[in-house]
Structure formats: structure tokens, C-alpha cells
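Removed from the display is one protein chain of the complex; every other protein chain stays in position.
Which chain is which? They are A, B and C, in the order written, and residues in each are numbered from 1.
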Amino acid sequence: MAVKNIGIVVGSLRKGSYNKAIGQYLREQAPQGVSLEMVEIGGLSLYNQDYDENDEPAEYAPFRQKIKSFDGIIFITPEYNRSVPGVLKNAIDVGSRPYGSSVWDGKPAMVISSSISNQSGFGANHHLRQSLAYLNMPTLAQPEVYIANVQACFDEDGSLLKEDSGRFLTKALNAYIDFANRHV
Amino acid sequence: MAVKNIGIVVGSLRKGSYNKAIGQYLREQAPQGVSLEMVEIGGLSLYNQDYDENDEPAEYAPFRQKIKSFDGIIFITPEYNRSVPGVLKNAIDVGSRPYGSSVWDGKPAMVISSSISNQSGFGANHHLRQSLAYLNMPTLAQPEVYIANVQACFDEDGSLLKEDSGRFLTKALNAYIDFANRHV
Amino acid sequence: MAVKNIGIVVGSLRKGSYNKAIGQYLREQAPQGVSLEMVEIGGLSLYNQDYDENDEPAEYAPFRQKIKSFDGIIFITPEYNRSVPGVLKNAIDVGSRPYGSSVWDGKPAMVISSSISNQSGFGANHHLRQSLAYLNMPTLAQPEVYIANVQACFDEDGSLLKEDSGRFLTKALNAYIDFANRHV
Partner (left out) sequence: MAVKNIGIVVGSLRKGSYNKAIGQYLREQAPQGVSLEMVEIGGLSLYNQDYDENDEPAEYAPFRQKIKSFDGIIFITPEYNRSVPGVLKNAIDVGSRPYGSSVWDGKPAMVISSSISNQSGFGANHHLRQSLAYLNMPTLAQPEVYIANVQACFDEDGSLLKEDSGRFLTKALNAYIDFANRHV
């Protein structure tokens, strides 16, 4: 078996997000037979455990259904305050509940982090990995993907500026697909 | 100088939240001259960096003003998926922006984590500490406060069930106030 | 293909180590065709990068050769000061160098942590996972293995005291072997 549909979840809502640009670039590099799709997370209400028993926000069910439909997930994220952005963590929390019904369960994952400085979102990258272990998402080890100075790699329209960043991302995508194929 | 007003930020929105119960208990233990106040974070829109330059959600300014008014902050949080709940991380992100105007800056902090199992929110506790270093919030080291099996310490109405948990929390509060007084 | 030889690396040198007891127990549960072997790390000199170019301690080469001979690695560790014991981290460092010659590379891993308290070595468990991502060791996500109050699960002679801990460890071992078989 082989993965066919891969979801991309981006940790920034900014219109000109560099992380969206990375996601867009990866979509264009998808090998034959694999499709990558960006998932919207900006409309998800803040998770409240009371929702598990009562009226849930209407947007929760379609989001969970969408995640469930994928064979694997690529997370692409900036770092906010040395950790995962709240907006991304909220999406993870929403998908993980109610307890026992997590839609992330078993889906192979890749983590990409970036920053406009040297540090490349290291803190977000590894905090996210800690959650993914719990969520039972086998996660690609190498290549780790840290994109430093991302504003030199992509412009805000999403065009690739640096060829070797593009090559590295494509290589990482292929490594991930090989990894994911071992887990479906 | 001495701290007078301390904010309590709770990582769970659940009505019968045990973490709210801890916060409520601490409020009642506040020593003479110190007041503790719970801060509402459930109404904050998911942070989007575009807001920094355009129309911000109306609720951001009063939240930031409220945080700014405190001499210190106590975070009380469950663990979601081995990390800080999205709702709490979003509040931290909102308070930290726009870049250069963080309202958390310099405020001494304490971290309390809890769980209904053995592990006591360890993952949330330390992921949060990583953010607090960046946010320039001197954070109480010991006592670390991990509340295991919190449902045996407080009931959902917020009443203390276990005397020694109460004593430990009071002792930790006093250690925090002493610590905070060194940073104002 | 299937894994045949699995190394067990234990983070405690104590003679009556509970983590060694866990390792010993796992050895006895190894399914047909798989052998588990404990690796000695207490005799490794503290790593010094100067060794990469000069005379290395004599014990480094056989240790690296031994690790290289395995199809996968199980780490079993206590937590020292909220992180991986120095003795275990040193073994990891020795095996990872010289740069480009890591003997850990590509070997599927499992992490087991334990403590004599509630917290089960959570801090050691996840700090270790962060290293394993870098070392390109695909690591079992679930079941995460945290053994709380390990002194109630095994005695210091290594005998199992608690049947359901034994069953859980055996189940985790089998999940790991299935996981590892996907990566050889």
C-alpha cells in the first residue's frame, strides 16, 4: 500500500505566510499518485472540554472528518514564543478529542519548522514532536527540516527564491513519503 | 517593593475545571496585601500576525491591558497532548504581540500543572517554562508544582478534598510571592 | 525482512537497577527469532571531541561495533534531574561520533522510562526522543512506556511483582518489533 492523500497543516494564519509558501511549494513537488492538500485551521473555536458532552462548534466535525480522510500529515510551522503557535496547538487539540476518538491516530507525520532568523523554529519543531508521540503519529526523524531565514527562501507571494532550499524540501518530501509508506 | 496584584491564567475552559478550582483555592490563601484575580482567556480570537498591522479583534486590547496591570502571573494548566493547551498558548501569543510590545515582559511567574492521572501535566509544565524564558518572565524553580490525580484533591465545585494538597499549594504560593518580590 | 538482534541500553549503573530488571524481563519475553542483549555503558570514558582526531579510549571501538551489530535499540532509563542521566547521554554521544559515522543511524528505537514516583521519567523519556530524531532513529510512538512506582512492579532481584505491568511491557515490546520490522 502507499499513501495517496496527505494533509498539510500550517501553524500561521498570516496571509503572506512563508509557511504557507512552503506548503504550496511541496504541493507542486508531489510525486505521481500523491496529492497534498492544505487544511484550514483558522476557523476552529478554542477547544473546551465541555464540548465533548454538549453542543460542539459546528466546524469541529468537518475538520475532524477532513483530517481522518488523509493517509498522512505534514505540519509546517513558525515558532511563537519558543513553542508551537496556539492556533496550531488548538487544531491538534480539537482533532484529538473526544478522548478515544482522535483523528490523528496512526497517521505518519513530518514536521517542518521555519523562522526569519537563524533558529529555524527549533522549539516549535520539537514541542510538536512531543505531542505527535502521544498522538501515535510515527514521525519522520531525518531529514529534520529547519528552514532558517525563510524570507530569503520564499517571497510573500510564495515564489521560491533559493534553489537549494527547494531541492532540500523536495528531498525531505520524498523521504517522508517513503517513511509514510511503511506505516500504511 | 512588593507584589500586590497577581493574575491567574488557567489553561482549561471547562466549567468544572480542576485547574480553576486550584486558582480559586489560591485566591482564598492570598496573604494580606496581595490580591489574586482570574483572567478570562476563552474569548480571545486565534492570533493572526496580520492583526498587528490591521484591525485587531476588539478583545485583544482589554486582555493586554489587564495582564499589564499585574505584578506577576500564576499559570495553572492541564496537559493536552503532552503540551500546553492551545487555548493557553493562544493567550500567551496574543499577549506577546505585536513584536516588542509584549505585556508579559518582566513579570515573575509560577507554573502549576495538574492531571487526573499520575503524570501531573509534566509536559505542559515544562513546555510552558520554555516560553516563559523567552518572554522574560523570571519563573519560580522550586517548589515545582505538579498535582497528580487532581480529582482526588478538589471536587468539581472547587472544594478542597485533600488537606495536604491545600497546604502544599499554600506553601508554593508563599514561595512564589517571596520570589516575585525579588523581581519588582 | 525482520529484526533479529536488538540491543538494550539502560540509563542506570546501579546494581539493583529497576531499569535493568525491566530489560531482563523483556529479554525473557522476546518472541521466537528475536534476541535481546544488554549493552554495557558504564565503562565508557567521557566523550571528548579531541578523541575524534587522536587516540581514542580503547573501549570506544568495541562499543560502537556492538551497537552497529544490532537491528534496533531499546532504551530503558530513569530520570535524573528531569532529563536523561549523564551516563546514558554519554553513551549516545560516544556512539554518534566522529561526525558522519554515527552507529545509531537508521536503527529503529523504543523508549521506556520509569521512576519510583508518579512521574515515570517523563522528562528523560522526551529529552531522549529529541536526540533520537536527530540520530535518525525512527522511534515507536504508542504505546509510550512510562513505568510509575517501578519498585512495586519489580523487586531489586529483577522479579516481576505486578502481572499487568508485565503484560503491558510485553505488549509494548511486540508493538516495537512490529514497528521496527517496517524500518529494516
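Operating definition for what follows: a contact is a pair of C-beta atoms (placed from the backbone, for glycine too) under 8 Å apart; a residue touches a chain by one contact, two chains touch by 3 or more.
These numbers come from a predicted model, not from an experiment.
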Omitted-chain contact residue, chosen from B:V3, B:V103 or B:L132: B:L132
Residue in contact with the excluded chain [from C:L46, C:A61 or C:V184]: C:L46
Chain not shown: contacting residue from C:L13, C:A30 or C:A175: C:L13
Options C:I73, C:I92 or C:C153, residue touching the unrepresented chain: C:I92
Candidates A:Q119, A:N136 or A:Q151 - the one touching the absent chain: A:Q119
Interface residues of chain A (partner: the chain not displayed): 82, 118-120, 122-123, 126, 146, 148
Contacts of chain B with the absent chain, listed as residue ranges: 126, 129-130, 132-139, 141-142, 144, 179, 182-183
Absent chain, residues of chain C that touch it: 12-15, 42, 44, 46-50, 80-94, 96, 123, 127, 130-131, 133-135
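As a convention for this text, only the chains that are shown with their structure count from here on.
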Separation of chain B from chain C, taking each centre as the mean of its C-alpha atoms, in whole Å: 36
Contacts with 2+ other chains: residues of chain C: 126
